[in-house]
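Removed from the display is one protein chain of the complex; every other protein chain stays in position.
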Amino acid sequence: MADAHTSAPGLLDPLRRFLDGDVWASFKRSPVTVGAAAVTLLYFLAAAFGPWVAPHDPFDLAKLDLLDSLIPPAWMADGDPRFLLGTDDQGRDMLSAIIYGSRVSLLIGFASVLLSMVLGIALGLLSGFVGGAVDAFIMRMAEIQLSFPAILVALLINGVVIGYFKTHPEWQVDQVTLAYVVLVLSIGLSNWVQYARTVRGSTLVERGKEYVQAAHVIGIHPAKIMLRHILPNVMGPVLVIATIQLALAVIAEATLSFLGVGVPPTEPSLGTLIRVGNDYLFSGEWWITIFPGAALAILVLAVNLLGDWLRDALNPKLR
Amino acid sequence: MVAFIIRRFIQSLFVMFVVALVSFAMFQFIGDPVNQMVGIETSLAERAALRERLGLNDPIVVQFWHFIVNAVSGDFGISYQHKRPVADMLLERLPATLELSAVSALFSLLVGIPMGVYTGLNRDGFLAKVFLTVSLIGISLPTFLIGILLIFLFSVTLANAPAISVFGLFAIDPSVLQLPSFGRGTVVDLGGWRTGLLTADGLKALIMPSITLGLFQLTLIMRLVRSEMLEVLRTDYIKFARARGLANRAINFGHALKNTLVPVITITGLQIGSIIAFAIITETVFQWPGMGQMFLQAVQNVDIPIMAAYLMLIAFFFVVINLIVDMLYYVVDPRLRVDTGKATGHG
């Protein structure tokens, strides 16, 4: 992933500088991090090119045959070479389902991280820079937000979103799209607080510094100061949070699916696959739950390791 | 101080007000209360009469006012499904959730802090790396999966495992380690508070659910302690202490650890609210008869009075804990402005 960034100097100049030198060196020094990056990259590639790499299309219901269901992995006695990791209860190829499922999970993860990041940064900047009543209001909002577990937020949003589309039939949304909207909104809206608090903290520190005050004195618009001068300085911690939040978002998606507020099993995410597979834990068809579970754990672990490394690498005190 | 407390108190009231508004809005958004209450046989005329009696034809503001007045006096209405006062039902379930939350918070502190100290002191040690990685695996699996795997191992596998013979001298029966897969075991009623802490099987029943629930917090605390230790150990006064020739032990525990505890306490305090909230999943997996389990069932049955009351109770806990933490902060460290203090506490 880092390779891709460094090879595009013109466009991503600040990011290049950011990844240059010490950070890049510490990356190369840590084999665990390199491994985690490789695994993450593999997932991203599989997700991006899923339809071209997966042996089957698990979302095309017309191709599913119920009589192909519950086939064990290919290397086992009753295995079928067509299905390397076996099939699930509907005759879906597990390998393809995992590839497509990772795609769905990562899509929801990225979208919700993006949502909470944008929201959190904006509110954090505003809170830290303006201060006073605005600050107090936003921080109390954060408190309210924290008192709502993601599942509650998801259920509320589920109700609201379904109610909305019910009264606006011209949108013509199907269950899958609806589930995406609900998941992204609920995970996104329940995680902005951490960004906001961090950004606000950093902003308070930066605001007092001379360069910001100087910019203020020479009459640069506050919004411009925030965006041009303060934002770049808080991006480090934000990136750390975003990485860890991506891992958390993927888990949250799985948990919500387990609780029944997730992607429908006709187009399963990793979480939905685990929920469905959960029924087969005692029955001997372990591959339906173990493979997606392992796929999820490895993805989250890799992203977490990356986040860990990033946190340490960006903390100048620890270098 | 007084002014500060008053200000925070008013802000907390505002928080509760907004939560009440959201809870109330649920009644409007999720289904029609009348449909939930009556059987299919009820005629349209009866439905209309019921609507009138419930005050659902009043202006929204009036309805909201009634809702708040009732909620303040502890009346959250009657559960659609169980036909019982919601407040009573929540109170019955409260001890189970609080005991589970407290034990799992304790577990995550008692295990998390030593692990954090160790990994902080031995930054590049092999065991420290193992701790860090294992704890990461712990948070890389969804809670429900951890719970189910624990049940699979400690309830089912151990119950049916054959005895292990040790050097042919004596046999160990693995089933003595078997843990219950559901419920709270035997509970003792202490004046309305049903506790599972006083019986052997009640304590046994707590083990797996509290580990499942506490694992995430454990990782959080361990990492927090570790990073605080790392930072404190680099500060000048620790370096100075070292230069003065103080024993490592005295420095590590007498100075460094003490300094890391303030943020740890803060975070733990703030996490208790979310532990209670996240107990939903653990309680469902282990059939733990707490509020979270009841809430999830209410969701499935669209039992909105329970959902609304639960929401307000969680918010109330959170607000109170927040208030206490803020005040402690004020007392412990008057230098710290309340606002900036909390902002640094991201773990």
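Chains: A and B, in written order; residue numbering restarts at 1 for each.
To be clear about the criterion, a residue touches a chain if its C-beta (ideal position, glycine included) is under 8 Å from a C-beta of that chain, and two chains touch if they have at least 3 such contacts.
Just so we're on the same page, contacts and distances are computed from a predicted model.
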Name under which UniProt lists the unshown chain, selected from "3-isopropylmalate dehydratase small subunit", "ABC transporter substrate-binding protein", "NADH-quinone oxidoreductase subunit I" or "histidine kinase": "ABC transporter substrate-binding protein"
Residue of B:Asn57, B:Ser165, B:Asn248 or B:Gln300 touching the missing chain in the full complex: B:Gln300
Contact partner of the left-out chain, one of A:Leu70, A:Val193 or A:Ala295: A:Leu70
Candidate in contact with the missing chain, chosen from B:Ser108, B:Gln271 or B:Thr284: B:Thr284
Chain A, residues in touch with the chain not shown (by the definition above): 60-62, 64, 66-67, 69-70, 89-91, 174-175, 260, 264-266, 278-285
Missing-partner contacts on chain B, residue numbers: 31, 35-37, 39-41, 44, 46, 50, 53-54, 77-78, 80-85, 89, 92, 148, 151-152, 155-156, 159-160, 178, 180-183, 197-200, 203, 284-287, 289, 293-294, 297, 300-302
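Just so it is clear, only the chains that are shown with their structure count from here on.
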Computed distance of Cα centres, chain B from chain A, in Å: 24
Of all residues in chain A, those that touch chain B in their complex: 32, 135-136, 139-140, 143-144, 146-149, 151-152, 155-156, 159-160, 163, 194, 197-198, 200-201, 204, 237, 241, 247, 251, 254-255, 258-260, 271, 274, 278, 281-282, 293, 296-298, 300-301, 304-305, 308, 311, 317-318
Chain B residues touching chain A - in the complex, by the definition given at the top: 11, 14-15, 18-19, 22, 26, 29-30, 132-133, 136-137, 139-145, 148, 152, 156, 227, 230-231, 234, 270, 273-274, 277-278, 280-281, 284, 296, 299-300, 307, 311, 314-315, 317-319, 322, 339-340, 342-346
